[in-house]
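Notes follow once the structure below has been shown.
A single protein chain has been omitted; all remaining protein chains appear in their positions.
What follows is subunit A.
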Amino acid sequence: MTGEMKNQEKTQERDGPGIPAGGAVGGPPAVRIEGLWKRFGEQTAVHGVDLTLPAGHFIGLVGPNGAGKTTTLSMVTGLLRPDSGLVEIGGHDVWRDPVSVKSRIGVLPEGLRLFERLSGRELLAYIGRLRGLPGTEVDKRADQLLDVLDLSGSQHKLVVDYSTGMRKKIGLAAALLHNPEILFLDEPFEGVDPVSAQTIRGVLERYTASGATVIFSSHVMELVESLCDWVAVMAAGRIRAQGPLADVRGDAPSLQEAFLELVGARGRGAGQDLDWLGGGTR
């Protein structure tokens, strides 16, 4: 990141208006969340989240399993109704103005299925036409996406027979097909082999280079550190820190260290009862 941010403190909770939003100075932030809550029965999954994510960045939403990342992303993308709170995407309210929002965003959710009895190509043809793109344009874009994502050889195979990496790639293609301004990816690298991961990375880097915004969740810190220039740290349904990567990392040697400190998981011993462990004799 830029040098001016070097000496700033870690931006805890909400960041002030003084933080430069990067690429899209002046325009509305990519995502603005205020007082977002979601309870499932007794359990509070999202605990009053306030978050402002600038446009034109590669943004990582990090947190341990069960932190509320998926729940938050589902509410932001209109797939889950929040109990209370405001979500705006590019200045448009997700729940009041779905027409403006749904055409601007691309989504790759985690834990939801695709129409798996279609082939990869048929799936893209389906979702593209459903989004109202002309058929010839859909087919042209599908060709290019399948080619770039290295799926051309399997385009006529049913998605149900795809591997995890191939599913993530076809899901990414489906999310990119209508050229959204903002892309939401929930754990896009989970269970993906290194070759597919590199392909996905390449596509995402090319996409953000043109000014678009990527917001993705992950619990792999090394990945977030190498990809993102902006991060939000989530734990137990709350935002623990948000801001440019360098600020959130602060003085810690790596994002991993900073993260462990933020979520209060430092100093947990490996357990002294496992003294028999170490191979050799049984």
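Worth pointing out:
Note that a contact is a pair of C-beta atoms (placed from the backbone, for glycine too) under 8 Å apart; a residue touches a chain by one contact, two chains touch by 3 or more; residues count from 1.
FYI, contacts and distances are computed from a predicted model.
In the listed set "NitT/TauT family transport system substrate-binding protein", "Transporter", "Lysine exporter LysO family protein" or "Alkylation response protein AidB-like acyl-CoA dehydrogenase", the entry agreeing with the UniProt name of the missing subunit chain is "Transporter".
The chain omitted from view is touched by exactly one of A:G27, A:G66, A:P98 or A:G264, namely A:P98. Only one of A:P29, A:G63, A:G90 or A:P109 touches the chain withheld from this view, namely A:P109. Remark: the omitted chain is touched by one listed residue; of A:V160, A:V195, A:A209 or A:A265 this is A:V160. Touch with the chain omitted from the figure is made, among A:D93, A:D143, A:E190 or A:E261, by A:D143.
Only one residue from A:R39, A:R129 or A:R201 touches the chain missing from this view: A:R129.
For subunit A, the residues in touch with the chain missing from this view are 77-81, 98-99, 101-103, 107, 109, 111-118, 121-122, 125-127, 129-132, 135-136, 139-140, 142-143, 153-154, 156-158, 160-161, 163, 174, 281-282.
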